[in-house]
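Taken from a larger complex, these chains appear in their original positions, while the remainder are omitted.
Lettered A, B and C in written order, each chain numbered from 1.
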Amino acid sequence: MWTFFHKLGSPPWMYRISGRILAVLLPLTLAMLVAGAIWGLLYTPPDFRQGNSFRIIYFHVPAAVVALAGYYVMAIAGAISLIWRMKMAEVAMKCAAPVGAAMTFLGLVSGAIWGKPTWGTYWVWDARLTSMLILFFLYLGVIALYQAYENKEAAAKACAVLSLVGTVNIPIIYKSVDWWYSLHQPATIKFTEESTMHSSMLQPLLLMIVAYYCLFGCALLLNMRSELLQRGSGTQWVRALVVGDRGTGGETRVL
Amino acid sequence: MVTLRGLALQRGGRTLLCDLDLNINAGQLLLIEGENGSGKTTLLRCLAGLSSLGRSGSLQRDCDEVLYLGHRAGIKAQLTPRENLAWACRCQGWATTSIDAALARVGLAGLEDRICQHLSAGQQRRVNLARLYLSFDHGAPRALWLLDEPFTAIDRAGVQALADTVAAQVARGGAVVLTSHQDLPLDIPLTKMVLGVAA
Amino acid sequence: MSPGVLSVVSAALRRQWLLAVRRPADTLNPLLFFLVTITLFPLGIGPDPVQLPAFAPGILWIVALLASLMAADGMFLSDYEDGSLEQLLLSPASLYVTSLAYVTSHWLVTGLPLTLLSPLFALMLQLPVQALPALMLSMLLGTALLSLVGSIGAALTVSLKRGGMLISLIIVPLYVPVLIFAASAVRYAAQGLPAGSQLFLLGGMLAFAVAAAPFAIAAGLRISVDAG
């Protein structure tokens, strides 16, 4: 158990293992994405109310769901780095932030695009949209704070604290926003309820959600690998990696 | 009081000092010299426990009290010397009875109630130095004093008085770590340590 | 020996109070800003006597929030720059206590005045009189909450010069629940509905924040001094 933790702590080991994982996960993810996209876009009946525009759901909902999960990944990594002073957790937290932010942005943009045909406007102050936006701010805050510190060690600590504070608040924020929205009787907008979603639409959606989770994992690992290389620049394992055997050397250049 | 084993300090990617072994005992005066940028302040801050980033190696401290006077005086420009010291005392848990005495000893008698913004550079440094006398009167005897260029902007008489205080503190069983670029009127045995050249 | 909690707290309060009195600009600017912006709102929005009261609660609370945002900004800055913060960290006094004292004094010179003056501003915005108690109570709880959350951001950004606006990005999302509950409490009261539940929620959040925030503040201060 502890030996495992130790290994987790060591950059070279992590680098190697993540390489192996990616070798499997990356193709799998791409396959699922393609399959899900084709299935969703071509082989599902058009929605009786929204026609074809509803197909954006296959990119929108997964992004939205993963975006939220991503924040917790980041915050948990931050907590570990604070409590057990684990460098690897720091790396994970630092690298999760931009990935999560990207997911959130994807959710926002796809939603906005979806909004135009559905609501006639790109943006409405709906509860879920608003909380999504706030989540985006939380991500941006962590990223900006990390950028602002010169000393990256301190930056990681500060971001860990911030992400923890954020985690405590996210449920409150979500609840409060929902309450705020239900308070003003929702205007003309209506979400298509999951219940009304026909299973033929739902199955590809679930596939896409799984695919997006994997995508998050891949992006995180790739990000971490490059960060590990940067941090370890000058240490002998990196030199061995780049100079030593061309195989991984080439790989590092690709990734 | 302090035991360093294999201490290494890095700052801005550069190694300032590597595996340093050092003991600072009660009743010892350690004078750290070295040219600008050799790492004196960094070392003192590390001894004070203020900077942990870029530090490796082991550092044990078992002193009753630490007093650190750095480049930045820690004096509020909007407060009077008396108010500044009162706050310092409360934080340290010292009695505030002998503040005026301390101010008098650093030659600020009569200026206790002028806000520090309106004091000269040296006078402001002196307000900070008064904390030494307070620690002397109220603090634990086995205290560790970390003084980073305490003589900056102090006139000759002031330097002499300060040196005497340091000697007294050492004599009474405290430990003092001192950095300075000018040679001091100190006639007590001291350990000297010269830090290497900065890149 | 480590100093007694009470003596440290009282000393901190006295010190911060003196600083506030000697530098009125910093402390009064938020109030001024509050006053000016409130007066500007009718100008900016158009003095429609029908709309205005309906939105008075929201406006009041948004401006209060922005005001405390401005105030939180420089909370630890001067202490960091002149080295007082280092001394504070070195002193045997518990950082949890001192940060709590800092927040309290900060609230006393920013949040409390806002609370006391809020009825005046409310009347300028033609808020119905029956809403005033709820307004003041929500201000009392809410501004305290804002001070606590704000000083977390201040502690984390103090070592970054010109971090002034970064802090807003960091803490405004955390302000959201306060804004929602407080504003709606006032709106309920203005419509003659019971606003108790929201106020209870605010109280609960405040209780939690008082207990938890100082840890975050202390951690932030440690990190900032270390990075400096």
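The working rule: a residue touches a chain if its C-beta (ideal position, glycine included) is under 8 Å from a C-beta of that chain, and two chains touch if they have at least 3 such contacts.
Predicted model only: the values in this text are computed from it and were never measured.
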Per-label copy numbers for the whole complex, where each distinct chain appears once: A x1, B x2, C x2
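FYI, only the chains that are shown with their structure count from here on.
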Length of the line joining the C-alpha centres of chain A and chain C, rounded to whole Å: 33
Where chain C touches two or more other chains, by residue: 226-227
Shared-contact residues (touching 2 or more other chains) in chain A: 151, 154
Contact footprint of chain C on chain B as seen in their complex: 48-53, 65-68, 70-79, 83, 86-88, 90-93, 115
Of all residues in chain B, those that touch chain A in their complex: 53-54
Complex interface listing, chain A residues touching chain C: 134, 137-138, 140-141, 144-145, 148-151, 154-155, 157-158, 161-162, 164-166, 168-169, 172-173, 175-177, 179-180, 183
